[in-house]
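All protein chains but one are shown in place.
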Amino acid sequence: MTATMTYREAVRSGLREALRSDARVFLMGEDVGRYGGAFACSRGLLDEFGPERIRDTPLSESAFVGAGIGAALGGMRPIVEVMTVNFSLLALDQIVNNAATLRHMSGGQMSVPVVVRMATGGGRQLAAQHSHSLEGWYAHVPGLTVLAPATNQDARDMLLAALTEPDPVIIFEHAMLYPQEGEVDEKSLPLDIRHAAVRRAGSDVTLITYGGSLGKTLAAAEELSGLGIEAEVLDLRALRPLDSQAILTSVTKTRRAVIIDEGWRTGSLAAEVSAQIMEGAFYELDAPVARVCSAEVPIPYPKHLEDAALPQVASIVETARQLCEKSA
Amino acid sequence: MTATMTYREAVRSGLREALRSDARVFLMGEDVGRYGGAFACSRGLLDEFGPERIRDTPLSESAFVGAGIGAALGGMRPIVEVMTVNFSLLALDQIVNNAATLRHMSGGQMSVPVVVRMATGGGRQLAAQHSHSLEGWYAHVPGLTVLAPATNQDARDMLLAALTEPDPVIIFEHAMLYPQEGEVDEKSLPLDIRHAAVRRAGSDVTLITYGGSLGKTLAAAEELSGLGIEAEVLDLRALRPLDSQAILTSVTKTRRAVIIDEGWRTGSLAAEVSAQIMEGAFYELDAPVARVCSAEVPIPYPKHLEDAALPQVASIVETARQLCEKSA
Amino acid sequence: MMAEVTATALPDLNVEHAVALLRQMLLIRRFEEKSAELYTLGKIHGFLHLYIGEEAVAVGAMHALTADDEIVSTYREHGHAIARGVSPAAVMAEMYGKSNGCSRGRGGSMHLFDVEKRFFGGNAIVAGGLPLAVGLALANKLQGRARVTVCFFGDGAVDEGEFHESLNLAALWKLPVLFLCENNLYAMGTGLERHQSQTDIQAKAQAYAMQGEAVDGMDVLAIEASVNRIAEHIRDGNGPYLLEARTYRYRAHSMYDPELYRGKAEVEQWKQRCPIENFAARLRESGLLVEEAWKQLNTSVAAEVAEAVAAAEAGPWEPLEHLLKDVHTLATADGRGDSL
Partner (left out) sequence: MMAEVTATALPDLNVEHAVALLRQMLLIRRFEEKSAELYTLGKIHGFLHLYIGEEAVAVGAMHALTADDEIVSTYREHGHAIARGVSPAAVMAEMYGKSNGCSRGRGGSMHLFDVEKRFFGGNAIVAGGLPLAVGLALANKLQGRARVTVCFFGDGAVDEGEFHESLNLAALWKLPVLFLCENNLYAMGTGLERHQSQTDIQAKAQAYAMQGEAVDGMDVLAIEASVNRIAEHIRDGNGPYLLEARTYRYRAHSMYDPELYRGKAEVEQWKQRCPIENFAARLRESGLLVEEAWKQLNTSVAAEVAEAVAAAEAGPWEPLEHLLKDVHTLATADGRGDSL
């Protein structure tokens, strides 16, 4: 029962199903309506659902994200699209100080069932202000659930699952994934969003990643296999809560781990994963956990420099190879 | 040549010296003038330097932080006070997308010599929206230098040193420190802000911390000494760049480390320190590095719950003790 | 800057209603005077922002609303909460940090919540509540509910970008929200003319093609009448409104404030316009309040405050095991979630 579609179509499939099945759901954000969405995720939805449910907003990230939070308090199930994580800094106060705290501060009197979607990541030569990977920041905040669908199936299913959550969920869609083709089962059941997935089994090293880096990591695993190294690839899927159990289980098996994360190295989500392995599997390790992250530089525009700044198949392969060799 | 003064007075001493010695320096922020500063750091400065140089701003964090950046481009040496890190989320876009990137994006044509000071941390029963410790986020951003003075001497000297930097510096002053009494040499020379400091020498375990947690950590080290455990206490001082060398040197000596950080555990700066030890001193470790961080909860108002949420002397002692016992 | 003292006539003012207004203002005043005392006694901690002087705004506004309407408030919200009907005992217990507090002690003075009263909370980020109010109003509009969302904020909040974005959004979408600015002439220690270039706040409504007006914030009847009329206007589908209540805070900004930024004379002058004393005087003049009734009011208010304190004192502390409670909603079978 699967169909071939792009990641962007999978997001649209999820949006459409949510809008059809629950009258409380609506989508709002900059250019989600007439323009069809900056990444064309919502193209066609305005015609089907009308301007009340597919709402174009002014350029007012703080106010419309806050309005999503308020509408959730008012009984709706808003999906707020912030065009990209870069602009979400303007709405961060609303997410951190309202969405994430209202339930706790009120002593449990209210829930905030809002879903905020945004594109993240670099790789499109958009330079320093448009290439951030700041999902790690959101994963730091108690009260939030943070998802990073890497596959087309997850792009659809995680959105639907997020809408069944009573608390705020932030979904990061890596901008390079939108054109990715893949099989999607549109009749899938609501899934558990809190578990990591082994995307490739292996015994020599665990490559831990998520979102836009999954493809590069799988490609690296193939190359490593040619070098006689069988890598297990773990897709985190949820960045908060982290599936620590799955991480430790895999690392305990392979005794080595490399974390691939497009965030800047210092203070990356990869650091947290490394620290958790330190705490939970130190005595199982044959070698220190390594990280492949972005260079510590505002992402530069030209392709050769941007490529050099971001994790690449070659750097993943090289890091894993060295790790395995040194501890062979 | 030292004098006894509070941390707040030490900040004021630094402000006064900077304003006296460099006509390009001015201070701006909410209530820095007539009110005397939310934490009274600037009390009296309006009288001495007048409203052009001690500028009260409207409640417009994004605009006045951005204006500080612009004034730096225009040849001034602005000190911008954001009352607390909690409100700095409203200015984060300006800091991340302008202050931190302008030099790089312009190919090195301009520097942004702005200093942004803000209070951080919990412990005053101010509840979920007023108790954040988000300095770890700033420490993630290339282009920024991030300082966390823990001593009164550093409170003064780091401000003066920051003003000699050609690039943006963010200074975090833990709000619980302002009344702290201490000796300050007001004739000290501009200091190196990029090095961590050993605040207590020890051989059994390294306690790594910064800012508001230094006092608790030193107290814990005293207690541990009573238990026969000699802890070395390392004050990071600069959160970006991290003094990785000092961290590795100490840990290589003691073979054990506990990181104390008031940020929420997941995605904390402590995770980065742990990951760096993993990468740089894995084979020297006798035990996995441990973290004492804040519980994963919006900080609650009542004292017993707030105390339970934040790192405390008891939890530091207990964590270090267990670490040393297990690996004895 | 001071609005004129307008001796509104008291035409068909019903005694009970008048006394209810007076009593509520008095209750808030005494409640807060007690709170200040308890703060210095170490019973209340953190920040405490007193509303003393501004009581007419909350009391007048809340009396003009229905039980279905929604309130979004600030960190200076004891008065808003009590005027809305949140029990003073629950507010006091909250300030004690006890689990019988209206937010189970989690929030303290700045985070009073009572969903049943549709009181959507104190918010300690200046202007942080405006977008929430817009969202609540959007939910009402989308669900066809004739509710009004009333959003309180100060003159300082007007400086923030959220003010601008929220008013534009509400006007653009014709949402049923009343933006009620409590202009007390100061944002902490910064006087209005030193934080806003245009000090006529209500006039800013025009930048959003919104209706705006000012009201004497020291006159409970004037406020009640304004909010009554405006709420009806909004309920009729005419979109949002900006109402500026010109008022004054008699006390320091918070318990930490040394008040270096204003003179005693200015405060004294405003005290002449005390919303409680003047309203009581008007009622007396009109024969609606006799001395005996005034005394009884004071006695009953004092008793209510004492009861609130007793409830707070007697209230239990939240057990330490509950530290992580209510960070997330526990999922229930229907996927809707519920509290622990």
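Residue numbering begins at 1 within each chain, and the chains themselves are lettered A, B and C in the order written.
In the analysis below, a contact is a pair of C-beta atoms (placed from the backbone, for glycine too) under 8 Å apart; a residue touches a chain by one contact, two chains touch by 3 or more.
Since the model is a prediction, treat every value here as computed from it, not as a measurement.
For the omitted chain, the shown partners it touches in the full complex are A, B, C. Only one residue in the set B:S62, B:S133, B:T151 or B:T319 touches the chain that does not appear here, and it is B:S62. For the chain missing from the display, the contacting residue among A:L90, A:M105, A:V146 or A:I208 is A:L90, taking the whole complex into account. Mapped onto chain A, the footprint of the missing chain covers residues 30-31, 33-36, 38, 43, 56-63, 86-87, 90, 124-130, 295-298, 300-305, 308-309. Counting the whole complex, the residues of chain B in touch with the unshown chain are 26, 52, 55, 57-58, 60, 62-76, 78, 93-94, 97-98, 102-111, 113, 142-143, 145, 164-167, 190. Although one chain is not displayed, chain C still touches it through residues 159-165, 167-168, 171-172, 194-198, 203-204, 206-210.
Everything that follows uses one rule, which is that only the chains that are shown with their structure count from here on.
Averaged C-alpha coordinates put the centre of chain A at 40 Å from the centre of chain C. Counting partners per residue, chain A has 62, 93, 97, 104-105, 142-143 as the residues that reach two or more other chains. Touching two or more other chains at once are residues 105-107, 111, 123, 125, 128, 161, 327 of chain C.
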